[in-house]
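Quick one: the structure is below, questions incoming.
The complex appears here without one of its protein chains, the remainder shown in place.
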Amino acid sequence: MKKIETIIRPSVFGSVRQALALEGIDGLSVTEIAGIGKQEGRIGMFRGNTYKMEFSPKLKLEMVVEDSKVEAIIEALLDYAATGEVGDGKIFIFPVEEAIRIRTKERGDVAVG
Amino acid sequence: MKKIETIIRPSVFGSVRQALALEGIDGLSVTEIAGIGKQEGRIGMFRGNTYKMEFSPKLKLEMVVEDSKVEAIIEALLDYAATGEVGDGKIFIFPVEEAIRIRTKERGDVAVG
Partner (left out) sequence: MKKIETIIRPSVFGSVRQALALEGIDGLSVTEIAGIGKQEGRIGMFRGNTYKMEFSPKLKLEMVVEDSKVEAIIEALLDYAATGEVGDGKIFIFPVEEAIRIRTKERGDVAVG
């Protein structure tokens, strides 16, 4: 099992979620985060004044999946989360030692869905 | 050291917290997340209309603990977070390479509490 963590723009969430569902993902967590990246280094214009952005609101999606699904999910995220502009975000893959479904006490791959 | 991450129903938080305290856990982080799972596939009724739920509010608890405590904490979570209904959530175990207490600069197991 792996944990896939992705930071995306809020604007792409709807299509990313649909793409993940088509890949068979029906369990994930969504958290609103304040993102700091290259995007915030840029000077913006607001009501005629220049300002330096401090944060961009982003969504963090976290899902634990079987090893065999990881590459397909990365492809789906790359297809649906990219706009081509700075600030599209990241995908990070982490090792997972165990997953347990609280309702049934099942462990391992069967606990993930 | 391991990181234990658990997604639970907000309604069980009080008893889960007490159970964790009894296992000697006095450091953890709690985050409100929007959960997507099988639970959201179901059609609900609200004021006479059917609707498809989009998210369920859940709590994510994160705690880094010594290896020797992991199984007892899993047992406590299974005992106090389960209701038997779909949507009870998950427990995930992750490897940790280092833990540091900022106040004292201590590292390793002693830094966890």
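Note that the chains are named A and B in the order they appear, and that numbering of residues resets to 1 at the start of each chain.
To be clear about the criterion, a contact is a pair of C-beta atoms (placed from the backbone, for glycine too) under 8 Å apart; a residue touches a chain by one contact, two chains touch by 3 or more.
Because the structure is a prediction, the values reported are computed rather than measured.
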_Chain not shown, touching residues in chain A_ = 2, 6-8, 31, 33-38, 41, 55, 58, 60, 74, 77-78, 81-86, 88-95
*By the contact definition given up top, give the residues of chain B that touch the hidden chain.*
3, 17, 26-31, 64, 94-103, 105, 111, 113
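As a convention for this text, only the chains that are shown with their structure count from here on.
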_How many angstrom lie between the centres of chain A and chain B, each centre taken as the mean Cα position?_
19
